[in-house]
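Sharing a structure below in structure tokens format, with a few things to ask.
Note that one protein chain of the assembly has been removed; the remaining protein chains are unaltered in position.
Right after this comes chain A.
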Amino acid sequence: MNILRVAKGVGGFIAGSDVGRSDSQRVEALLQRISDGALPEERQDAVAELRDVLQSNPEAQQAVGSGFPVLLNALKTERGDQEMTRGILESLALAVQPNERSSRWQGADPAAINAELLAKNDEVVPLLLAFLKDGPQAASNFYVRYHTVQLLTALAAGGPYRLQKAILAAPMGVVQLMDLLGDSHEVVRNEAVLLLMSLTKSSPDIQKIAAFEGAFEHILKILKEEDWVMGGIIVQDCLDLLSHLLQNNIGNQLMFREVGHLSAFVKVLQLPADRYRRSLPKQVGINLAAAMSTTQLLSTPAAPSSGGQEKQQQECALANKAALVKLGILESLLALAVGSGGIPSCPVRTQALACIAKLIKGVPPHQAKLGDAKVTAASSASTPALQAILQVALSANDPAEATAAAGVIAGFCEEYREGQQMLAATFTPPTELSTPQQGGIEGTFGSQLAASLTGLRPSPMARAAGLLHHVVLNNAASKQAVLQASSAGAREGSLLVRCCRQLANMLASGQQGEPPVSLAVMMLLRLLITWAHDCAPALEALLAPPGHLPMLLELAQKRFGERTAIVNGLAAALLGVCAMELSQPITCLSSDPSASPERIAGNTVLEIIGSRIGMASYFSRIDALLQRPEFAQAPGKTPGTDNTAPSKGEQGTGTVGALAAPSIFDAAYVRWLSQLKDRMHKLAMSGLRRPSGEGLPAANGDSAEQPQDDQGTITALQREIDALKTQLRRAHEEKELRSKQQSNPAHEQELQTARAHAQQAAAASAQHVKELTALKGQLQQAEQEAVRWRSAANQAQATAAKLEADMEGLGTAYNMLETHSHEVEARLQELESTGVSSSKGKGAEDGKTAAEDDEEDSSGLDDLLVCLGQEEQKVAILRARLEDLGVDVDELLEAIGDREDDPPDA
């Protein structure tokens, strides 16, 4: 027999009964011998041969599937025979394990089919578990245990659910498998880790029993024996198993924490100082990644779908984070991320930063701890950790790493005002301590950030703008602090003004279509929106220089390559913020426009938007922005508490490539933007209400009342129409009175003329009344629609648009009406004067000419405004250039202004 086997090994078909047979025929013959062989030796030989045939042989694998009953039966009947048992188990394992040749095998994978076949058989799992009963200490049946575990692992790989059920149904199933973790043979132990990994995956019952049976202790013991994270692949497997045990399982997480395992676990992330300064072995990197995944899992509440325990999940994650931070995990992670320049592996550094962000975000004590933390910088001096992280966020080559670092700073700022203010304070240039910290990173957080923000390269500029956004977000004190700090010392003006100059420079460069430039423009605009929102000094700083407004208009209209829609939209939003915040809250029925000068400025902005961009075009830009994927799919769908402020936070941990704008706009931002749009609509509506011939609204005293909503607009309109009606009625009465009184024959001719005029006026009045009726109809319609609009919440958008259109029509109609009423009034006046003095006959024509003149004047004014805007824009660009050259532009302009203002005769 042995000779035969050797011969087969050499030639395969030289000798014996195998000649000419296919593998499947051989398998069938062997199975026959295993089941019917009279002598034990014969059966043993057949098993050994079967095992050899099955090595890397898909055809044999396919053939053996039908013989499983034979093999299982032999397992039962030959239990006493170690050799047989081992051979059969190994054959079964080979039958279900995928091998390299099966990938070239045509048709379905025989290993998978076999695994399915075996798993379906209810007696397999109890049979296999019985082989494990003798316990791990029995060295003699090592191979039996080894192949049993291999077999179970292969069955689990096919579909763990069925195996999980079978193992749970066996009385001590999980318990027996757990014992394998303590097996004296490492190969069995390691194989058992793999098996438990697939068994514990999403099975809370098995997770719980495994934890009860000491899985955590086993894992931590192995980790310790294998030198923690410096060990081999088994460390990775153990950490993955640990993650499986903890995933979505509050009970196990509670146990892990309560029993004190966390203090052992945090050792995983501690590396001996300087051990891996120059290079990190690949496996150590993978192990660190696995350990950090476990850390992230512990710090994240499980998916809300898993059974209505949201509150408990939150509490559990919070308790985990508190325990981890208390045990010093932040220090270990900081050492990995930025200590001595960080570990030499970008993915590890990136993940460490993501972990830090997770641990601190929204937990003030942790945020404070990070704020106080110091790390050893590259030059072995101590530096504030946040400053080292800022360095990474500004200048890391890898966008994902920079994003992760930015996520830490965002997490630090989120709902932590003290932290924001602490960072804002670092923008003040140090006065007495002008020498940089010895050896550490030079300057302060603020000065570093400002340097990137005002530097020449667009990428760091974009990153810096993104970071400053978090420092000032929702925090008026921070906004003012940065504004004042940066304007106090700097000759170049406040940081905000310098941001605007950067925008102007980029516009002037003609490279605004390049992705890095357009990204910087986008980030600067986002920053300015956040900064100017709810911060009067910032708004003032933004609008004071004459060139800024035209620049914003240009930003809203120019092309910016692939970011055209975003940049145009954000610029429009910033203009909107200016207009909204400058128009004061309604001072009801205040008829004195000088009492609210700021509102006039707000309306001026609106007016300029209208004349330079056009309202329709303006809103279409904001709409286009809202339809951008960055907005339409903004993360964080959970409704925020504060709807009136931009972005409350962002997903800074994304590891995706960053050029295609990372998700910097979250749901709260989108909501805020939509609201801004709506408010702008209303503001624009109340602006349109004004007669067009009246020029700037500053001259218009009678419409100081600014209704807050559409209903208010309608009411106000109604009131004005009423007033108009009264006026008209009075005009009628006067006219009649006069025609009665004026019976003097001396004035017959004049009277006739007057009558003609009166008739004309009456006709006009009739016309007027008709129009009024139509107007009222329209008004009623509008009112009805307004009511419907309110009640139908789901149709709000569409109806609102329609309503707005109607309102616009109404506004135009009103304008016509008013012009008309002016005419009527003029004629009445004329009539009056003719009636009394009977000397002037051609007043109507005069009036008409005057009106025409007026119209000409106002269109001239419009032209003038446009010219002015263009000039301002030119000045802005010139100013930027000149300022770069170091010229004091303000002085220059003043000098020019003085010369121009000099009266010619003075």
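In this section, a residue touches a chain if its C-beta (ideal position, glycine included) is under 8 Å from a C-beta of that chain, and two chains touch if they have at least 3 such contacts; residues count from 1.
The rule we apply is simple: contacts and distances are computed from a predicted model.
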* **Absent chain [UniProt protein name; select from "tRNA methyltransferase, has a role in tRNA modification", "G8062 protein", "ADP-ribosylation factor 3" or "N(6)-L-threonylcarbamoyladenine synthase"]** => "G8062 protein"
* **Which residue of A:A29, A:L117 or A:L254 touches the chain not shown here** => A:L254
* Of the residues listed, A:E186, A:D205 or A:E442, which one is in contact with the missing chain? -> A:D205
* Of the listed residues A:V174, A:V284 or A:L330, which contacts the missing chain in the full complex? -> A:V174
* Structure fact -> Note that chain A touches the chain not displayed via residues 168-175, 205, 208-209, 211-214, 217, 250-252, 254-255, 258-260, 307-309
